[in-house]
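What follows is chain A.
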Amino acid sequence: MIVHPTTAGMLLAGVLFVLGLISILVRRDIIFMLLSVEIMLNAAGLAFVVASSHWGTADGQVMFIFILAMAAAEVSVGLALILQLYHQLKTLDSDEAAKMNG
Partner candidate 1 sequence: MILLVLILVLFGAALLSWVAGVKSHAASRWIALCSLLVNLGIITGIWLEHTHSNSRWWYQFRMDWVPHFGISLHLAMDGLSMLMLALTFFLGALAVLISWKEIQNRVGFFHFNLLFVLCGITGVFLTMDLFLFYFFWEMMLIPMYFLIGIWGHEHREYAANKFFLFTQAGGLLMLLAILGLYFVHKANTNVYTFNYFELLNTPMTPFMERWLMLGFLIAFLVKLPAVPFHTWLPDAHTEAPTAGSVVLAGLLLKTGAYGILRFVLPLFPIAAADIAPVAMLLGVAGILYGGMLAYAQTDLKRLIAYTSVSHMGFVLLGAFAFNEIAYQGVVMQMITHGISTGALFIIAGALYERIHTRNLRQMGGLWLRLPMMGSAAMIFVMASLGLPGLGNFVAEFLVLLGSWQASHVFTILATIGLVVATAYSLRIMQKVFFGPCDRQYAMPDLNGRELVIIIALVIVICWLGFHPQPVLNTSQNIDYVIR
Partner candidate 2 sequence: MFPALIPLIPFISALLLMAGWKRFSRIGVTVTGCGSIGLAAVIAIIIAMQFSANGEQAIVQHAGNWLEAGGFKTGFDFRMDALSVVFVLVITIVGFLIHVYASGYMHDEPDYARFFACMNLFVGAMLTLVMADNLLLLYLGWEGVGLCSYLLIGFWYKDPANGYAARKAFIVTRVGDTAMAIALFMLFQYTGTLSIPGILENSTHVWSVNDGMITVIALLLLGGAVGKSAQLPLQIWLPDAMAGPTPVSALIHAATMVTAGVYLIARTHTLFELAPAAQTITAVIGAVTLILAGFSALVQTDIKRVLAYSTVSQIGYMFLALGCGAWSAAVFHFVTHAFFKALLFMAAGAIIVALHHEQDMFKMGGLKNRLRGVYWVFLIGCASLAAIPFVTAGFYSKDQIIWLSWSAAGGHVGLWLAALLGALLTGMYTFRMFFLVFYGEEKTKVHHQPGNSMMIPLYILAVLSTVAGFIELPHTMGHVTLFSNWLQPVLPAVSVLHESLAMEWTSQALSALLALSGIGLAYAWVVKHPKGMSDFLEMPAIMWLRGYWSRGWDFDELYNVLLVRPFVYLSRINRRDLIDTLYTGLGAFMEWCHNVLARTQSGLLRWYILSVVLGAVAILSVLIWRIYL
């Protein structure tokens, strides 16, 4: 079976995305959750790059750069917040951060 390279690339991106999704669901450590999200973002980036190469335009690659930049910003803010939270809760277990409910 010959798979079209674009399809193959999209499938790969899809698998990566789902992997990230599964790991965010099974992890309770906030840092790992953040990492999983990053995987998903990169999966999306990969999909853009694949699509971009399929159409032979640069749009998708530009988008990928945006994603990278945004992921970096997000991680930085995220880590800062996690640090702050760790100060207060002395743990990284996301289940502990459940003071608000109902």
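The rule we apply is simple: a contact is a pair of C-beta atoms (placed from the backbone, for glycine too) under 8 Å apart; a residue touches a chain by one contact, two chains touch by 3 or more; residues count from 1.
Regarding selection, all candidates are chains of the complex that A comes from, given by their letters.
Nothing here was measured: the structure is a model prediction, and the numbers come from that model.
Engineer: Determine, using the touch definition above, which of 1 or 2 touches chain A in the complex.
Structural biologist: Chain A touches candidate 2; the others do not touch it here.
Engineer: If we count contacts the way the header does, which residues on chain A are in touch with candidate 2 in the complex?
Structural biologist: Residues 21, 24-25, 28, 30, 33, 94-95, 97-102.
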